[in-house]
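Right after this comes subunit A.
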Amino acid sequence: MAKKFVIIGNSAAAVGAVESLRAIDSDAESWEIVLISDEPHHTYGRPLISYLLFGKTDEERMKFRPDDFYSANKITTMLGCTVTKIDASAKTVSWSKDSYSGELKYDKLLAAIGSVPFIPPMDGIDTVPLKTPFMKLDDAKLLQERVDADTRVFIVGAGLIGLKCAEGISKLTKHITVCDLASRILPSILEAEPAEIMRNWIEGNGVRFMLGDTVSEFKGKTAVMKSGERVEFDVLVLAVGVRPNVALIKDAGGEVNRGIVTDQFCRTSLKDVYAAGDCSESYDITSGQTKILALLPNAYAQGYVVGRHVAGLEDKPYDSAIPLNAIGFWGKHILSAGSYVGEKYEVFGKDGSYRLICREDGLLKGFILIGGNDVHDHSAFDRAGIYTNLIKDRIPLDTLNFEEIKDRASLKGFTAEARKRKLGGVER
Partner candidate 1 sequence: MEQGKIYLSPEHEIVRDNDKCIRCQVCERQCANKVHSYDESIDKMLANDENCVNCQRCVSLCPTRALKIRRCENRFRENNNWNETKIRELYLQANSGGVMLGAMGTPLDYPTYWDHMLINASQVTNPSIDPLREPMETRTFLGKKNQKAERGADGRLVTRFNSPQIELDVPVMFSAMSYGSISYNAHESLARAAAELGICYNTGEGGLHEDFYQYGSNTIVQVASGRFGVHGEYLMAGAAIEIKMGQGAKPGIGGHLPGRKVGPDVSRTRMIPEGSDAISPAPHHDIYSIEDLRQLVYSLKEATAYTKPVIVKISAVHNVAAIASGIARSGADIVAIDGFKGGTGAAPSRIRDNVGIPIEVALAAVDARLREEGIRDEVSVVIGGSIHSSSDVVKAIALGADAVYIGTASLLALGCHLCRSCHLNKCNWGIATQEPDLIKRLNPDWGYKRLVNLVSAWKHEIMEMMGGMGINSIEALRGNHLMLRGVGLNEKELEILGIKHAGESI
Partner candidate 2 sequence: MKRVYVNEEWCLGCHLCEYHCANANMGGVTPQDMVRNLRGRTIHPRIRVEDGADGGKINFAVQCRHCYDPMCVKSCIAGALTVEDGVVTHNPDKCVGCFTCVLTCPYGCIMPDGDGKVVQKCELCLRNKVGAPACAEHCPNRAIVYEERGVM
Partner candidate 3 sequence: MTSRHIPLEGEIRIPSGCAISGIFHKDGTRENGERIIRSIELMHDRSNGLGGGFAGYGIYPEYKDYYALHVFYLDASFQRETEDFIKEHFEIANQGEIKTRKMPEITNAPQIWRYFILPLKTKLDSSELDEREYTARCVFSINTKFDKKAAVFSSGKNMGVFKANAFPEDVGRFYMLDDYEGYAWTAHGRYPTNTPGWWGGAHPFSLLDYSIVHNGEISSYDANRRNVEMFGYKCSLMTDTEVITYIFDYLTRKEGLTLEEACDVVSAPFWSTINLMPKDKREYYTYLRKRYHALLINGPFSVILGFAGGMLVLGDRLKLRSMVVAEHGSTFYGASEESAIRLIQPELDRVWAPDAGEAVIARLEERSVRA
């Protein structure tokens, strides 16, 4: 009889686990899969919520996998069910939905439970009539409903989430203010100067920034800033940050740092319990540090490793995680990867583009590529994956002519032999 693999979560890590397990156990002979998620929706691309606002996609097209995903993969779904407790010794999870609740036994469990918004204590926050984080489809739908051309939107946090929200919502209203305690935007992915490039660009698209400033107190639809300035708004978006969702594992007695602690096969300290995605920590090979890499490609990759491990395969550990970001604002794209350490090669293009290449110990460690002001010219970040691959595969730069390709990614810097391998066959 098939054993039971329970997945908590319904996003990239969960899908990765399903797809890798079903690639091996396609007829569900060995494993039954049960997927529990507190969101009632079909799996959707979580980062797509800003594009939904922007009008670039809709709920139907946002589906991360086709409609028959669950049936085709022989998954029992429990959508809209919140897991309340994991009992690792009894190997059960407790769940509730509305007034119902129950327990579910598992043989293996995956916690792909993502992150939760971080909202620091703020005076008068309860007086704000309309406020929301920007994490889930329902958050976007709320904004879609409540924002029109006259609505003044105030976004706290100039990170990825806040700014994507600003871009998305810019289709609905022109009255957008973003504040951040930090003096620059996108601190998690950009250094100061490229951040300045992006700030100018985003400001040029009608967003008002209040940097190095933060709310001291909310008074209904007014925010009183530390600087003394007052911001009138109708809708407040709280995008200060996110934290890994560790509560379930922590409560069950699993080891947790900032995120859930896992090994290279994404196993937690609890027996037969895995964790993958934004809730867990990853080892960043470019910095040598364990980090939260709350990024969709990494989440999927972790889930993929879990699925294979459940199936009994230990051939492909999760061991080449790096920070990866591809994000665009009003047509200007930032593609970045790795860590900005070591010897830096930096170019500020006349066209508004920016390029940072970081090398250390003969390896490529990281890069930032920002497109020019002509949104149709993609040459600044064209083929960036070639660099990413150099970082991920830790390819010694002395085995190729990196100088030839540092200003424009291409395969011609590789040796003829390497090209023959890449272009003459398929590498598994």
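Basis for inclusion: all candidates are chains of the complex that A comes from, given by their letters.
Things worth noting here:
Keep this in mind: a contact is a pair of C-beta atoms (placed from the backbone, for glycine too) under 8 Å apart; a residue touches a chain by one contact, two chains touch by 3 or more; residues count from 1.
Everything quoted here is computed from the prediction, not taken from an experiment.
Touch, as defined above, links subunit A to just one of 1, 2 or 3 in this complex, and that is 2.
On the side of subunit A, the complex with candidate 2 involves touching residues 12, 16, 45-48, 51, 56-57, 61-66, 296-297, 300-301, 304, 324-328, 331, 333, 335, 337, 375-376, 378, 381-386, 388-389, 393, 409-413, 416, 419-428.
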